[in-house]
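Right, chain A next:
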Amino acid sequence: MRTEARVLLSLGVFFAIMDAVYWIWSKEDAGGVMIIAGTLLCFLPGLYYFWWSRRMRPRPEDDPHAEPAQGAGVVGTFPGTSIWPFTLGMASFVMVLALVFGVWLLVPGLGLTFWAVVGATGESRRGGQH
Partner candidate 1 sequence: MEPSALSPQGGPERPRRRGRLRTLLVLPLAALALAGCTVPRFGASPGATTSSKSVFHLWQGFSIGAVVIGTLVVVLIVWSVIFHRRRSGAIPRQTQYHIPLELTYTIIPILIVLGLFAATMVVENKEVANPKTSVVIDVNAFQWGWKFTYPGHGVVVVGQTTQDPTMVMPVDENVRINLTSSDVVHGFYVHAFNFSRYALPGVLNQFTLRATSTGLFNGQCTQLCGLYHSLMFFRVRVVTAGQYQSWLTSQANAAAAQAAQSATSQQISSIVPTKPTKG
Partner candidate 2 sequence: MTDVLERPAHAEGHGHEEHGPTGILKWLTTTDHKVIGLSYTVTAVVMMVIGGAFAEIIRAQLSSPNGTLVSLAQYNELFTMHGSVMIYLFAGPFAFGALANIIVPIQIGAPDMAFPRLNALSYWLYLTGSITMLSGFFVAGGAANFGWVAYVPLSSSVATPGSGADLWIGGLLLTGFSAIFTGVNLCATIFYLRAPGMTMFRMPIFTWNLLVTAILILLAFPVLTAGLIMLYADRHFGTHIFSVAGGGVPVLWQNIFWFWGHPEVYILALPFFGMVTEIIAVFSKKPVFGYKGMIFATLTIGALSLGVWAHHMFTTGTVLLPFFSIMSLLIAVPTGIKMFNWVGTMWRGQIWFSTAMLMAIGFLVTFLVGGLTGIYLASPPLDFFTHDTYFVVAHFHSVVMALVLGAMGGLYYWGPKITGYMLNERIGKAQFWFLFVGTQVFTLPMYLLGLRGMPRRMAVYPKHPSWQYLNDWATVGAVLIGISTILFVVNVVYSWKRYPAGDNPWDGHTLEWFTTSPPPHHNFYRLPPIRSERPTWDYNHPEHKALEHGHREPAAEGSAK
């Protein structure tokens, strides 16, 4: 966990320094804002990982001497197959086509999206059981 945090935080610090130099030197706002956004995007998960890395025991994947058996067991529970990603993909497709062929396509698009979101959430709550 510590290395992950370090990678993200050092990227964030580098972007912050770079942005300070750039913004003060160029006085161009678009780039300055975009690099700030990048900086924050590195700090957000970086600080989260850093915070956790100080409060948790090293995981087996952070331990250079871990044995394979230490990681055995359940990692997570997911539906083995699911139709909802496909449904949601088609819903997004229809909604994007609404940008081109007319607003009326938003009606089936939003309907499909709603259906897919409800379906996928339900699937998760049942632990993947249909």
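Selection rule, in plain terms: all candidates are chains of the complex that A comes from, given by their letters.
Here are some notes:
The definition used in the following text is that a residue touches a chain if its C-beta (ideal position, glycine included) is under 8 Å from a C-beta of that chain, and two chains touch if they have at least 3 such contacts; residues count from 1.
From a predicted model like this one, the values you see are computed outputs, not experimental measurements.
Every candidate listed (1 or 2) is part of this complex; the one in touch with chain A, counting any copy, is 2. Only residues 3-4, 7-8, 10-11, 14-15, 18, 21-22, 25-26, 28, 30-31, 34-35, 37-38, 41-42, 45, 49, 60-86, 88-90, 92-93, 96-97, 99-101, 120, 127-130 of chain A touch candidate 2 when the two sit together in their complex.
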